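Missing here: one protein chain of the complex. Every other protein chain is in place.
Coming up: chain A.
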Amino acid sequence: MSRTARVGLFLAAAAVFAVVFTLACTGLPHFGAASHPYGTRAVAAALRHRTANVISSVNFDQRAFDTLGEESILFASVLGAVALLRPARDERESSPLPLRVPPSTRLIGAILLPLTLLTGVYIVAHGQLSPGGGFQGGVVLATGLHLAYVAADYRALRRVRPLVVLEVADAVAAGAFALLGLAGLIAGSGYLRNVLPLGTFNQLSSGGLVPVINAAVGLEVGSGLVVLLAGFLDQAVEIDTPPAAQDGDRA
């Protein structure tokens, strides 16, 4: 298609969609209405299982199977992206040179790195109690590690990032979720059913399996993200790309 035809088709379609979608939105319930059918039920179910953070209860208990699928998507994305980013036969790896970094930057990095990691651990560990949890805390952990790159250089990052260990940790944590689900089956009650004591409401050890699954997800997200970023960073920093190969014709 010519550029004009392409853009014209898209704009015409977008106009139709805009009108119909606006019309559809007039059928939605109004803001601030009193009826929240799912929310009411989910809060009651979270309280029954003594999980203070209802979001975590939905994620890791009530609809844990969705989360199993989601963390499998993350696992598959990391696995797939790292495989696609592997050095091709015609790419050469080169070691990045050390860079001069102002001492003040290094100092800030050295202070912030452990602080950020600690924050990450806190957010993962308190997922069943307060806003946060494995997904959010895992991202904090992974990005915190990259302070070593921001505040020092790539070689410093490589020292604090044991990729081989993290790759295995990513897989093991993904498997731990599926295995924790099996625990209910072995106990005779059913897949993903709680097998731990529910504990005291609003205590660190409450919510049954929620904190355990939460920790597994935190480990998976944290290590998976580091592995994923390593794939991209290696491409950008360590690999010399040959001139792009010529593109074939298709129709």
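Here, a residue touches a chain if its C-beta (ideal position, glycine included) is under 8 Å from a C-beta of that chain, and two chains touch if they have at least 3 such contacts; residues count from 1.
Simple rule for what comes next: contacts and distances are computed from a predicted model.
Select, from "Complex I subunit 5 family protein", "Phosphate transport system permease protein", "Cytochrome c oxidase subunit 1" or "ABC transporter", the UniProt-recorded name of the complex's unshown chain.
Of "Complex I subunit 5 family protein", "Phosphate transport system permease protein", "Cytochrome c oxidase subunit 1" or "ABC transporter", the absent chain's UniProt record names it "Complex I subunit 5 family protein".
Touching the absent chain: which residues on chain A qualify?
Against the left-out chain, chain A lists 1, 6-7, 9-10, 12-14, 16-17, 20-21, 23-29, 35-39, 41-42, 45, 58, 61-66, 68-70, 72-73, 75-77, 79-84, 86, 88-90, 167-168, 170-172, 174-175, 178-179, 181-182, 184-185, 189-194, 244-245, 247-251.
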